[in-house]
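Heads up, one of the protein chains got dropped from this complex, but the rest are sitting where they should.
Read from first to last, the chains carry the letters A, B, C and D; within each, the first residue is number 1.
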Amino acid sequence: MTDIAAAAAVPQISPAADARLMLAAAARWRWWEFAVWIAALAAIVVFPRNLLLLNEIAILALFALSLDLILGFAGIVSLGHAAFFGVGAYAAGLLGKFGYGDPFLGLAAAAAVAAVLGFATSFLLLRGSDLTRLMVTLGIALMLLELANREAWLTGGADGLQGVTIGPVLGLFDFDLSGRTAYLYSLGVLFVLFLLARRIIHSPFGLSLRAVKQNPLRARAIGISVAVRLVAIYTLSAAFAGVAGALSAQTTQYVSLEVFDFIRSADVMLVLVLGGVGYLYGGIFGALIFKLMQDYLSAITPQYWQFWIGLVLVILVLAGRERIGAQLTRLFAPLLRWRRA
Amino acid sequence: MTVALETRNLVKRFGGLVATDDVSIAFQKGVRYALIGPNGAGKTTLINLLTGVLRPTGGAVILEGADITGMAPHRRVQNGLARTFQINQLFPEMTPLQTVGLAVSERQGHGREWWRLAGGKREVIDEAAAILERFGLTDVMGAETKVLPYGKQRLLEIAVAIACRPRVLLLDEPAAGVPEEERHEILDIVGGLPDDVTILLIEHDMDLVFSFAQRIAVLVNGGLFMEGAAKDIAADPRVREVYLGEGGHG
Amino acid sequence: MVTILFDGIAYGMLLFILACGLSVTLGLMNFVNLAHGAFALAGGYITATLMNRAGFSFFLCLPIAFLFSALIGVALERTLYRHLYDRSHLDQVLFTIGIVFMTVSAVDYTMGSGQQMINIPTVLRGRIDLLGGSIGVYRLFIIVICGLLTLLLQLALVRTRFGSRLRAAVDDPRVARGLGVNVNLVFAVTFAIGSGLAGLGGALGAEVLGMDPTFPVKFMIYFLIVVTVGGASSITGAFFASLLLGIADVAGKYYVPKAGAFIIYAIMVLVLIWRPQGLFVKGATR
Amino acid sequence: QETVKIGVILPMTGPSASTGKQAEAAAKLWIQQNGATVAGKKVELIIKDDTGAPDVTKRLAQELVVNDKVNVLLGFGLTPLALAVAPIATQAKIPQIVTAAATAIITEQSPFIVRTSFTLPQATVPMAQWSAKNGIKKVVTLVSDYGPGIDAEKAFKDEFTKGGGEVVAELRVPLRNPDFAPFLQRVKDASPDAVFVFVPSGFGSAFMKQFAERGLTQAGIKLIATGDVTDDDVLNELGDSALGVVNTHHYSASHDSPENKAFVEAFKKANNFRPNFMAVGAYDGMQLVYKALEKTKGNADGQALLDAMKGMSWTSVRGPVQIDPETRDIIQNIYVRKVEKVGGELFNQEFATIEKVKDPVKAAKKQ
Partner (left out) sequence: MAELLGLDHVAAGYGLATVLNDISLSLADGRSLALLGRNGAGKTTLVNTIVGVTTMKGGAIRLGGRDITRLRPEQRAHAGIGWVPQERNIFKSLTVEENMTAVARPGPWTVARVYDMFPRLRERRRNMGNQLSGGEQQMLAVGRALVLNPRLILLDEPTEGLAPIIVDELLGALKRIIWDEGVSAIIVEQNAQKILSVTDDAVILDRGLVVYAGPSAALAADRDALETHFGVAGRAGGRGAA
């Protein structure tokens, strides 16, 4: 009848069957998603010199993914996500230091500790505006930073945590200087957690989060407990961030106060926004773009690379992130059509 | 007859203003009510109190015999009390199918399931599709809500409320902004709900009010002015004076 | 005791003078301007440059710093910022962080990475005894200026018709235009005031806080804390929040040095848990 | 012709950017003055910015080792940055020359670490000795609350009490602290003879100003410090408030020797600022690499270079120096200086010398 109806180009069988197809379509894997992961794996042979950088990218991507879970899917802004990254890093680092260097044990411990912290602090975020949330999260991260600084007997204080030794992955693969094991390990963890996140956002629970983000008033009015959902996703996101921190601690075998730094929280936000909020791949693409840009620019001009990053950000925003996205889609549209044919 | 929803000495103050002034009213099960009154009389406030969007300053709200005064809004919905808003409250970036589907799946208790893909449960989909069809939203169910014409959004607003399968439904000016010829359609659908559903309608369009309501409550300055059968209210000179005016109906 | 109180007040006032510009742009215009510190930087650097290279007097530099930053503010507002008013806060964050990065590098490149030193005039040096405590003249000077400024701002931006027009323009620029409010002008003027205040803050603060290219990054958090604790939309809120934070911070560091650095964050978090909209926000919303 | 690659990792941006700037300028100056060839080998510098973040430092070091196959790592602006790289130096078996970071423990973290800067206790102990001998009885210490600061606090207290003095209060200022006022007020309330200060060089100016503003000088409280506070890089900007501050350190731009005069002049010509101790650390770091290469006759193997470095001695622009063969720290003269105005500029004028100072921490451990 209207052109909107035409857009839903599903053959008319019965409304219910239609509806099922439509909902299933949203969660289907697209071809470019496979391409992304295959490319990530192929990078090991294609860029053997850059595995350390790739490892950092994978970790940052996971960190950004964890932020996307709350920012993109539940609308909670945070400038203190480094708190979870940090406790995860220290948890894994301390385990490594005191002789429990099994990587997966470290990951589990980091996830658990971060989740507990996330759960405990999530209650502070249930009220208030975006700005309030930004500042509360920031405040928590900075207090943790001060705490870690003061309790130097445990954390090593400003000098960082020394003597972290991590065992081989699965008891087989040692972390080597070239970063090969590190990258594979981080990529693997990223992939598994990504699958989990992807599942969650396409689940009824994930759908309800989007509802909460878009209109909490209405969400309540269809019987959704906004508070419980927010606490749940915040806790989960914290666990993800904790794992990212653990990966960082394990692959560098070192933890320092910077893990809690404001700059780290700000960077991850930047990375996510750069890559696009709310579609899971934003963190991955953002991390890729940001790190490559940073690496490239800081190689050319070690002192002033920030200027160029700043310029890129400014231009990006002025030109409109969405518009650039649309342009890219248009660019790739022939490719898409070719595939359908 | 049994009482579906009841307020006892309900009071709400905003600073010095008494927006709800000692309102005690009982809504009988299965009866269609209208709530009318001058602008600022406190109609929307009353609905907000009933649904828990606002906390009352005093008094109690009783749903099917149980005191729900302190209950969280979402729990009231789970207990069979749903509403629409005076200004649309929808999910702009979700489709009608997702919106209604979500409401159905929440009601059936699948809301916290994170391991299953949305749309996997047959009974959810079938019910959602049926509701969308009843409201004539089937052909736009895959489009984002924000691009729908206003009239369709208004319908969706009501469809979502109905998807909660309420036993008491509160409608706050559902026909506002809807063209003349479609207003009656909307209320016909609402009127077609099962007989045991209690409905409370706020509306300034008297044609609609009188064609829909069996009983009418009049609110003035926050207080319950009178309550009675529709035709008695229409004929009451005092109601004419405070609300209907010269061109009034009756 | 009195000395500590004075120091706390003075420190608070310094925070206020640096942050009040932000509470104008963020609070009143609802624009998340993380580049606020960059305007303070401009004020601080112009003051240092004029004093050290051209021998200008400090007192003359203060209004110049205000005007200079205000001018930069207007120029940027007209060319760049105005495209971002209707964008999401995330876009604004991204954009203004970009500006901060550029500023830090550019200033480092042109002026060097060292601290800019300002030698305040001798009349402002030294200490005087007051109410049984002793306080630096310069700190007293800051307190006085801030007090005046608060009054002025409160009157000019909140009580007046300009203030209501500004808030109208922020609430709904399209309709405000349609009802005769010159939104462009209102925004440009407000932004200029906000940046000018930052510049003045930079000029006054350089003496106590130091001024180097990383200033906008180092102090961004403090500005934000003041503005949120005070309640974003009120100048007086920012004023009292600055006082509270300044006194608590200084007293905390004096009496419980071990907990020193925690105090400011702890207060912020506690206040925001207690009053999510900040201390001084008027009118509950539905 | 084979090349010897030196990976230089420095903080060029962020809060410690000035360290990176000084060190980079000095390293480049060395090559410019001495040519890019030594013992038949071509020397290549690869400079990286770690932004002051340890994980980045570590990755850069790893990449330099794996990809660029560097023979020497050099730089490291702060203690955590140096520590993060220690395991890599060990694993890759190449020398890690620390030209800036100054916490005592650093050289103990890897047998391949060699230091050409100084250790904080090394600069502090002479200060304590001098104070005890010069009529100072009661001291308050005020340090930045992190590794080096705590090193300094401890070194000063131990030595000073040994010399018969009394430390009446120990204050630690958080690193991220914009206001010294409450701490200075405590100093004032304690009314000691002197206050001993260590803050990283960037914070010196803010500290000095507030010190003067609070009228501590008038109250008869002397300011004694390590040379970090009166860093040559910022000294001029401190203004007259710094005049008369007594401090101990290993290098002053006004050090009176022909080598130094030539160095300062060339440095100023190439850059528009004067060198400080960060520059000298890097300059000597380069010198050490060159000398080691000469000694091994161009053999750039890590172990060979390290062995050559141990015990190496030369005349630095700061005076005679030697790499302690046991601790791989530097043995050098520490000078007692006073800030004075010379020809319109402020300088740390040396007026006493304590010769051949070893790192006191490690020296104490050995006993």
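Everything below uses one rule, namely that a contact is a pair of C-beta atoms (placed from the backbone, for glycine too) under 8 Å apart; a residue touches a chain by one contact, two chains touch by 3 or more.
All values reported here derive from a predicted model rather than from experimental measurement.
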**OP:** Determine which one of C:V2, C:L152, C:V175 or C:V256 touches the chain that has been left out.
**Re:** C:V175
Original post:
Which residue from B:V11, B:A130, B:A176 or B:I189 sits in contact with the chain not drawn here?
Top reply: B:A176
Subject >> Sole contact to the chain not displayed, among B:T20, B:T44 or B:S105 >> reply: B:T44
Original post:
List the chain C residues touching the unshown chain?
Top reply: 161, 164-165, 167-168, 170-172, 174-183, 233, 283, 285-286
Original post:
Can you name the residues of chain B that touch the chain not displayed here?
Top reply: 14, 36-45, 86-87, 149-151, 173, 176-181, 204, 206, 242-248
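The definition used in the following text is that only the chains that are shown with their structure count from here on.
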**OP:** Determine the chain that sits nearest the middle of the structure, using the mean of its CA atoms as its centre.
**Re:** A
**OP:** Indicate the whole-number Å distance between the mean C-alpha point of chain A and the mean C-alpha point of chain D.
**Re:** 39
Subject >> Rounded Å distance, chain C centre to chain D centre (Cα mean) >> reply: 36
**OP:** Please list all residues of chain B that touch 2 or more other chains.
**Re:** none
Original post:
Hey, what residues on chain D touch two or more of the other chains?
Top reply: 13, 17, 21, 174
**OP:** In the complex, go through chain D and note every residue touching chain A.
**Re:** 10, 12-13, 17, 20-21, 24, 47-49, 51, 53-55, 58-59, 62-63, 65-67, 79-80, 83-84, 87-88, 91-92, 103, 105, 109, 145-147, 174-175
**OP:** Please give the residue numbers of chain A that touch chain B in the complex, ascending.
**Re:** 1-2, 4-5, 7-8, 10, 14-16, 18-20, 22-24, 26-27, 199-200, 202-208, 210-211, 214-215, 217-226, 232
**OP:** Could you pull out which chain C residues touch chain D in their complex?
**Re:** 3-4, 7, 10-11, 105, 108, 112-117, 119, 125-127, 134, 136, 138, 207-210, 212-214, 218-219, 222, 249-254, 257, 260-261
